[in-house]
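What follows is a single structure, written as structure tokens, with notes after it.
Removed: one protein chain of the complex. Kept in place: all other protein chains.
For reference, chains read A, B and C in written order, and residue numbers begin at 1 within each chain.
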Amino acid sequence: MRSLWQWLLPTCVIAGANQAQANGWNMPVGVTDISRDIYGLHMTIFWVCVAIGLLVFGVMFYSLFRYRHSKGAKAAEFHEHTSVEVLWTAIPVLILVGMAVPATATLKNMYDTSEADLDVMIIGQQWRWRYEYLGEDVAFNSNMSTPWEQIRGEAARGEHYLLEVDEPLVLPINRKIRFLMTSDDVIHSWWVPDLAVKQDTIPGFINENWVQINEPGIYRGQCAELCGVNHGFMPIVVHAVEEDEFEIWLAERKEAAEQEAMGVDREWELDELMARGEPVYRAICASCHQAEGQGAPPAFPALANNAQLIDDLDWHIDRIVNGVSGTAMPAFRSTLNPVEIAAVVTYTRNAWGGDTGDAVQPASIAEKIVQ
Amino acid sequence: MWSIIQSVLAALIGVQKDRKRQQDFASEKPLGFIVAAILVTLIFVLILILVANIAAG
Amino acid sequence: MSGGSYYVPTTSWWPILGSLALGVMMVGAGVKLVYDTGALLMLLGVVSIIGVMGLWFRDVVRESMGGLYDSQMDRSFRWGMGWFIFSELMFFAAFFGALFYVRTFAIPWLGGEGEKGVSALLWPDFVAHWPLLSPPDASVLGPDQVFSPWQLPLVNTLILVTSSITLTVAHEALKLDERITCRNWLAGTVLLGCCFIIIQGVEYYEAYNHYGITLEAGIFGATFFILTGFHGVHVIIGTIILACILVRICKGHFSTDHHFGFEASCWYWHFVDVVWVGLFIFVYVL
């Protein structure tokens, strides 16, 4: 029975390794040179381990079978053999050196962030990713777009359940892109298996990494470092496109950003703000304060029928602009633009029966942010 | 002195001749071995740091 | 090895009462910190711990005076105390490690030097400098100024070094059975310990009221207070231990060749002394 198990185990492993790409049982080969190198290292060390394992377990199970007490085996009297011991110390060292050399080369390559064509700042936030294309004036938040009805089992789950976002990170292929990674609150970890990039985002510090994608496509990943309640719900989607397509996309985003910036100075109607505020609320606020503003006390206070919030507009705006230190409420000063903040403040003051009629203007928010 | 270092190095890779070990444990003073072990360990760590730095270029 | 005279106490109330007392103190401390009440509970815990320790040591002293301990037991105490001091050393090593890490890596990186110097993008106005008077975020107020090592800290260094010497003299005197000399030098050591504590208190007063060195004053204040604070606590404990030993000397405990209680407190005091020297160099001078 034991030996059967013993043979089954490696057989399963080998079968698993071979079927890997088809079934998603193994590490993806990925779409960058580095991801391929890593896959190569992974498979090499794996087969080395399998070989050693077969040898060691082979001897072991042979002994267990052959030298059974019940079959009258008599124990031999031998112990300590210096040359054997030297051998089984030296051979593993050589194998390890053999592994360390290619691993070192790959690692050095991974650390070389010089001569990048594009710098992208990746900022982890509870619980979303923010992407800023440095020097391009393009920045946006990327939230999970899987509806909570699916998570709760109230709706059928889609193909990319939990691995879909409202705005993917768009990157050009064949160009070296440097990532600057940081966080606004706790440590997150940005991981896309197909790109073989996993890097922690440390609040207050910046980590560097880089990627050069060989094939266009949509690559999905997740936050890999426990970062609080919704750690499981901050996916990453990278949309790798041809270079000219990327340039068009970037130009569009710049244009849109300029439009939005102009929106700060004009007067907004209540309806307009409400319409703009609802998606912002759903994307940013609802994961803690819940869909109907009912909150989840004591950690996350209710916003609906919150007397203090309705009575004191300045206090309300201050909470959103500057956050509440020592709690999970972050400062949205740099995450949301003035239009978005004005809209979401307006929305929370008028949705769910609040009906204060306040239409908070982006210009007044912009002033507060400058302060 | 050399004998102590030899023993410590042998211990480092987990190999020691029986007779040599009997010899070592016959001497009642462990202090020499402890000092040598600490020194060898320090050198080992320094070598490792050096190798890492050279490899990092 | 001994000939079967190793003393194994039968049963004792002190272990379980001691652990309960420690639990009471910790719960009290937690309630105090989180809900700002429960100081009385904490006090009860502290008093109970002191009480249990007193009774426990009373038993040990009685057994020792009763001749129940042989030389093997003496060695057990020596190993125990030695390894306890090693554990204390590692406790301080954590704090020194934090200090070294911050000074060698974190602050230069935040200021734009070294392999992670790109982090300075987040702190454009920050200049790396130790002692850290202006932390990266302007809303964290750093110290206004730091202590000159050559004033009170130097005085304290001299006091502690002197106290180590006086303690050694007392120990030598005990070995020669010069009880009065031993008592006097030990009393001097206790006095020096008290002086150190008072001066450290003055320094803390100055830190908070004139130097702007507070717990909130960025990483400088944090490392300064955790290192000097825990050291100060150890000096207080050491002084209390020495005071107890002084009482025992006055009562005529200890023989010239059998006085591990005395020696253990010496080891402890020298350890506290050595930590201070490291502290003086790395916290004040460098």
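FYI, contacts are C-beta pairs under 8 Å (C-beta built on N, C-alpha and C of every residue); 3 or more make two chains touch, one makes a residue touch a chain.
Criterion: contacts and distances are computed from a predicted model.
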Protein name, per the UniProt record, of whichever chain is missing from view ("Cytochrome c oxidase subunit 1", "Alkylation response protein AidB-like acyl-CoA dehydrogenase", "Pyruvate ferredoxin oxidoreductase delta subunit" or "Dihydroxyacetone kinase subunit DhaK"): "Cytochrome c oxidase subunit 1"
Contacts of the hidden chain among displayed chains: A, B, C
Contact residue for the chain not shown (choose from A:Met121, A:Leu134, A:Val229 or A:Ala351): A:Val229
Options C:Leu41, C:Ile107 or C:Ala207, residue touching the unrepresented chain: C:Ile107
Chain not shown: contacting residue from C:Ala94, C:Leu176 or C:Cys250: C:Ala94
Residues from chain C at the interface with the omitted partner, ascending: 1-4, 6, 8-16, 18-20, 22-23, 26-27, 29-30, 33-34, 56, 72, 75-77, 79-80, 83-84, 86-95, 97-98, 101-102, 105-107, 109-110, 114-116, 119, 122-123, 132, 135-137, 139-140, 215-223, 225-226
Sites on chain A contacted by the missing partner chain, in the whole complex: 6, 9, 16, 20, 24-28, 34, 37-38, 41-42, 45-46, 49, 52-53, 56-57, 59-60, 63-64, 67-70, 73-81, 84-85, 88-89, 92-93, 96, 99-100, 103-104, 106-108, 110-111, 126, 150-153, 157, 159-163, 181, 185-187, 189, 191, 193, 196-200, 202-205, 207-208, 221-233, 298-299, 325-328
Touching residues (missing chain, whole complex) on chain B: 10-16, 18, 21-22, 25, 41, 45, 48-49, 51-53, 55-56
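In this text, only the chains that are shown with their structure count from here on.
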Whole-Å gap separating chain A and chain B, where each centre is the average of the chain's CA atoms: 45
Euclidean distance of C-alpha centroids - chain B vs chain C, Å: 34
Contacts with 2+ other chains: residues of chain A: none
Complex contacts: residues of chain A adjacent to chain C: 180, 182, 204-208
Contact set on chain C toward chain A in their complex: 109-110, 116, 118-119, 121-123, 136
Contact footprint of chain B on chain A as seen in their complex: 80, 82, 85-86, 89, 104, 108
